[in-house]
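Just one protein chain is left out here, and the rest sit where they should.
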Amino acid sequence: GTDDTPADGPVTVNVLIPDSSSNIVDPAYKVLNPEFTKRTGTSVTFVKSGGDYGAVEERILAARIAGNLPDAAIISSASIRTYVDAKLAQPFDSLMKADTSYDPTTAEPSLLKFGARDGKTYALPLTASWVVMYYNTEIFKKAGLNPDDPPETLTELGAAARKIVDSGAAKHGLAFRLSDDPNMWRLQNVVASGGGSLMNDDESEPTFDDPALLGLVRFLADLAKDGVIAHYDAESMSEAYYRGDVGIVYDASSGARTHAKSANFDYRIAPYPIPDGGRRILSAGGASIVMFTDDPVRQQAVWEAVRELVGPAGGAAYLEEQGGGVLVLDAAANKSKAKEHAELALKPEDVADFAPMVQFPGRSAQEIWTILGEQILAVLQSGKDPATALADAEAAAKPLLP
Amino acid sequence: MNPSVLTPLALPKPPNAVDVSCHNLVKRFPDGTVALDDVTIECPPGGITVLLGPSGCGKTTLLRCVAGLETQTTGTMSIGGRDVSAVDAGLRGVAMVFQNHALYPDKTAEGNLAFPLRMAGVPKRERARRVAAIAELLQIDGLLKRRPGQLSGGQRQRVGIGRALIREPDVLLMDEPFSSLDAELRVEMRAEFLALQRRLGMTTLYVTHDQAEALSLADRMVVLRAGRIEQATSAEEMFRRPATSFVAGFLGGMNLLAGTLDDGTLRVPGHPHGLRLPALPANGSQNLTLGVRPEDLKPGPGGPDDLSFEITTMLTELLGRERLVHGHLGDRRLKVRVHADVPVGERLTVHAAAADLHLFDHDGARLPGAGD
Amino acid sequence: MNPSVLTPLALPKPPNAVDVSCHNLVKRFPDGTVALDDVTIECPPGGITVLLGPSGCGKTTLLRCVAGLETQTTGTMSIGGRDVSAVDAGLRGVAMVFQNHALYPDKTAEGNLAFPLRMAGVPKRERARRVAAIAELLQIDGLLKRRPGQLSGGQRQRVGIGRALIREPDVLLMDEPFSSLDAELRVEMRAEFLALQRRLGMTTLYVTHDQAEALSLADRMVVLRAGRIEQATSAEEMFRRPATSFVAGFLGGMNLLAGTLDDGTLRVPGHPHGLRLPALPANGSQNLTLGVRPEDLKPGPGGPDDLSFEITTMLTELLGRERLVHGHLGDRRLKVRVHADVPVGERLTVHAAAADLHLFDHDGARLPGAGD
Amino acid sequence: MNSLHTRLPRPHIGLRPPPSALLIPAYTLLFLLIVGPVLVVVTLSLFDYDPLLGAAGFVGMDNFARVLPSDDFRTALVNTAVYMLLTVPVTLTASLLVALGIHSVRFGAALWRSVYFLPVAATLAAMAVAWRWLFYADSGLIDATIGQVLGLRDWLHSTTLALPAVSVVGTWENMGFAIVMFLAGLSAVPPHVMEAARLDGAGPWNRFWHVTWPALGPATVFTLIICTRNALKVFDQVQVMTKGGPINSSTTLSYLLWERGIRFLDIGGGSVITLMLLALILGVTVIQLSAVGRRWERAGTR
């Protein structure tokens, strides 16, 4: 704790939360408890959004219009840029610096980068999850595949998926979430691992003509044509997988708990297959906290809460809640769970390479993602030419940039 | 057969006239009210059976049971010799004029009239013809395009009558069909109805509160009282020889003087002298009720064989040509129909012929005697 | 003042009796029907004005206009000397007995009766007392817990009457209030109502089709015909000297014989000989209508000053003690009231006193003459 | 009679507040709660408003020129119309039949009322999951039954069948509502007229057509207009079942307006769609009222 106890009673700050995501909010409830308030003089009121990250964003929008933004909010790490661009998110740097008892070096450096823009830290990640491959070993065996030797490249993945379908082991070889995947998380990862990017270097414009992207779309289209791949949205993807109708899914590491509970078959987790010749890059997802208040007293109180969340106590709580399916900012905590991370196909060198997702600039980011998703789906579902589709997406996206 | 209607209208019954009868009908409503209590009626086929009785005695309920709109609690019903106790209302071949008209609120008068014909699959032109005919008969031909809400009470009632008649049903139930019509129209309608009924020979059950109507229409007359049948006979017979004091009082508003018989004199409470009866009942009953109609009491002392007594006049009512004088005899009130005006609060001597006197015993049952 | 009611009941009007009057009332319905056409009526304060007229002539419409339920197209209305043409129905101090009862279907008989008192803020106990009293008066005390749907037609009507009376309103509008009651009860109710009305002195507008009721209640009698006033005067006067042939025919069902006058003889179409009139109208009108009431026609040739003629009988109807004989004279139908039965299809000579004859001109207006 | 002697206080002959005063509470609230906010939205359609930056600029009809010709808008318009045509007639007919059935049975009406009420009560979020399972490709109940007959499969992931799938859910949801309405309407059918019709020889069909149907008029108009409105502004069902997909194939106007106005932070564009949606519903309502509404309503008005 800090030395300076506030003079006149506890300061109460509002933190907007995606309250349907118990994985994210429950540890926060647990850590920011009465004892914390007693110790720091900061009390936190959680403002329920009634849903997930999307609901949080709607609430921020309404509150922004009404002029009563919460003091802080837990948002998807992918959306940080939107609030930074809109100059709503306040930097933590001075608070961090002023807090002598806080040692930034205890933080995972790669994670600390998530909220960094223009040399300032606008957000701190609470959790970071990564994409892994879940596969149904029973289906693998039925298809004559070796569960101990899962596919590592797209070529291998394609072959395995085809084999699953051809052998009749399952209806589909692979499910790949596209349509409602915020910021095209899975797609971004594979493209990045293929050495590509969805944005240019100064992160000002989309680059949908990226060869890695085109390659991936072609790859998916090939599989889709033969029915090897299906289920492009979250619920259908996991439900089909749990039913045993799909052999392989790309899914979040933080879902490991749910998989363990819901899958009534033997499955394994492996690093996700990447384009041939590429290098696996982990563009992380997860939750971050941003601060909106510019009142110094409240900022200080927010910082108290944030520090608790991203510090050892919070870190431990998150890792506990998610069964090791995430990384937290506190490096020491991550170390203590290293074994579980390994089981989730995360190697130590991956941690160093953790990168934030890209986000398009300005307020139309979501629209651009949607355009891209729809164009790719058009390729997969209606056989549109991949290059044309991506060109169309880029053309449609351009006018939406600030 | 109605003995009073001896005109060309009284055609022989068409061969297809059906009989309607109820046996031991009991109707108990869910709240426990017994509206019909063991009613047995035989309606002459092709004739008109008039139901009379005080308000709430069960007339409507009886019609509704016959129609099948109400299910009797016990008892059976037959129409045309067939037991219809469990037959659906629509299949009994019965038409009804409802006390509250029950018109289709969204249909014009024309639509209401044509409805039963449409249901019977009568072709359009034929329908139009018959609607026009019945509307003319009922004098509503100018109103055919109006909806019930735009009609007066009497006009609605006539539409309701027309709707029932237009089908020329086997059995016709009429619940106070002319109650909202003015006297003139009522007489006209009654005559038209009678002509139609005689021509088509539908067996009719007819509820009315109008004595003239009852007497002029009834082939058979039934008086109900609190759900039970009080008397059932021809109109003439019932009027001439009411079986009970209740019927006597109800039909034609007979004056009823209850008293005790003492040596040929009827002692009436509150009256110093008794009434010397010109004829005595056969059996020696002590508690008697003497009945005499207002129109059978005439002013003046009368002859030696007449009953004669004095009343004190209280109030006179104009009835048209005549006046109804209310008076009292001891504690009893009675009414006299006279032609001239009489002063109020004075004494008036009246007399009645022995043949016009009716005697009833303690329980109200007719005693054979004078009037017979 | 009703000249025929000269009893202790005819108390002096209470001082608070209000007058009701309508001036040049016109009511045109949206579909163009003119239900009232320039009606002007003055109702005697505290008295009973009886409205008569054929079905559809506008009686109900007039009452509804007075009540404020219908807005007149033009014309004004005043109650108690104040112009109420634009006053809300609830504020006119008017109560009404509706032709169709209009009970609250969800409330019991008791609830219906008590409702106006509740609205007036009468305390509960007082309410109960008055409901009990009026229910007893109307003989529905045993039925207070029933809903309208569980009551007979006559019972509903009585609840409707009670609901209007219980408020003891300044102005009472009654639309055929006793039409569903049997004759006996109707007479009783009429007497009770008259007593109450005389005591409370509410100005009453009363629609009825019952001639006896009209004559016995009317302080003033108004005959409407197709939305216009045909005659408005006292009951006795109207009966004795109907102003038009329409009133004559309507009230008491006078026989009307239209013909042309030819040298003191009325020639009736289809009749070979004419009728020799005992008295001639003052002016020399050529097209005449002769009126004579069925009860004023007596069998037999009569005296030299009497009008006498022969009819052919067609049909007889039992009216109770008397019979109504329908016959024809040339092309005209007429009715005769007789005491004995007469054979049908035969000739019957009848006569009438000169004083009982009424003459009307071509347009139906009364001609001074014989009957006057 | 003697007990009737106390007279009531005389009413004052005078004026009362007009009956329309009773509208004041409701209409004050309507203006505050709905009309006012709608006017704000209408105004916003003329602005380019960036809610995050808080910057607004008047752009006149630019938003209209941008949104109205767009493919998204056209698709959503067509989808909305198709959705309405798919749901409203089925909902009304089926609900009326069910309500008549429930109304006609002597025993068990309470049971059936409850059964058909359940969908109304259940939370859509949970029901959406269940429906997704029913629509699950090949092994879901719908593919296994109707799908086998019609040869249709995997409705939710088909660009042609996703909208029909959503309309199945919409129909199912609205049926409970319509049934409840019709059941309430059936209690207004005058029983004595029904009896007259029975005696007039009208069979069940004619009794329905000539007595029940006219008496149901106002309830039918209500149900028709509400069901149409629900169909034209359908949002929840789309969001939980398909999120407008696949590829906009089930995006309705209401979904598009949410997506544009909220998710894409395009307040001006969203307002334009809002306006169009309101105009559309109002137009359809006017057409319905003038085509059948007045007539049906009058039939049941007493």
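Each chain carries a letter (A, B, C and D) given by its place in the written order, and its residues are counted from 1.
The rule is short, and it goes like this: a residue touches a chain if its C-beta (ideal position, glycine included) is under 8 Å from a C-beta of that chain, and two chains touch if they have at least 3 such contacts.
Following the convention adopted for this analysis, contacts and distances are computed from a predicted model.
J.: Quick one: find the hidden chain's UniProt protein name among "Phosphoribosylformylglycinamidine synthase subunit PurQ", "ABC transmembrane type-1 domain-containing protein", "Alpha-aminoadipate carrier protein LysW" or "Phenylacetate-CoA oxygenase subunit PaaC".
T.: "ABC transmembrane type-1 domain-containing protein"
J.: Among D:M181, D:A197 or D:V238, which residue is in touch with the absent chain?
T.: Missing-chain contact among the listed residues: D:M181.
J.: Which listed residue, A:S129, A:T293, A:N334 or A:S364, touches the chain dropped from view?
T.: A:S129
J.: Tell me which residue among A:S22, A:S94 or A:S382 touches the hidden chain in the full complex.
T.: Considering all chains, including the one not shown, the answer is A:S22.
J.: Under the stated touch rule, tell me which residues of chain C contact the chain that is not displayed.
T.: The missing chain touches chain C at positions 64, 67-69, 88-91, 94-96, 98, 100-107, 115-116, 118-120, 147-151, 156, 163-164, 167.
J.: If you put the missing chain back, which residues of chain D would it touch?
T.: Counting over the whole complex, chain D touches the hidden chain at residues 11, 16-23, 25-27, 29-30, 33-38, 40-41, 94, 98, 101-102, 104-108, 110, 112-127, 129-131, 133-134, 141, 172, 175-177, 180-181, 183-185, 187-188, 190-192, 215, 217-219, 221-222, 225-226, 229, 232-233, 235, 254, 257-258, 262, 274, 277-278, 281-282, 285, 297, 300-302.
J.: By the contact definition given up top, give the residues of chain A that touch the hidden chain.
T.: On the chain A side, contact with the omitted chain comes from 14, 18-24, 45-55, 58-59, 61-63, 65-68, 76, 129, 182, 234-235, 238-239, 242-244, 252, 254-255, 257-258, 261-265, 285-286, 322, 325.
We adopt the following convention: only the chains that are shown with their structure count from here on.
J.: Rounded to a whole Å, what is the gap between the Cα centroids of chain A and chain B?
T.: 92
J.: List the centre-to-centre spacing of chain B and chain C in whole Å, with centres computed as mean CA coordinates.
T.: The answer is 22 Å.
J.: Please work out the Cα centroid separation of chain B and chain D, and write it as a whole number of Å.
T.: Going by mean C-alpha positions, chain B sits 56 Å from chain D.
J.: Using the touch definition from the top, which residues of chain B touch two or more other chains?
T.: 100 - these are the residues of chain B that touch more than one other chain.
J.: Which positions in chain D are in touch with at least two other chains?
T.: There are none in chain D.
J.: Using the touch definition from the top, list the residues of chain C that touch chain B in their complex.
T.: The contact residues of chain C facing chain B are 4-7, 9, 29, 31, 33, 52-56, 59-61, 99-100, 143, 146, 150-155, 158, 175-176, 179-187, 209-212, 215-216, 235-236, 239, 249-253, 293, 295-296, 314-324, 326, 341, 343-345.
J.: What residues on chain B touch chain D, complex-wise?
T.: For chain B paired with chain D, touching residues are 67-69, 88-90, 94-96, 98, 100, 102-107, 115-116, 118-120, 149, 163, 167.
J.: Which stretch or stretches of chain D touch chain B in the complex?
T.: So the residues of chain D in touch with chain B come to 190, 192-193, 195-203, 206, 210-211, 214-215, 217, 298-300, 302.
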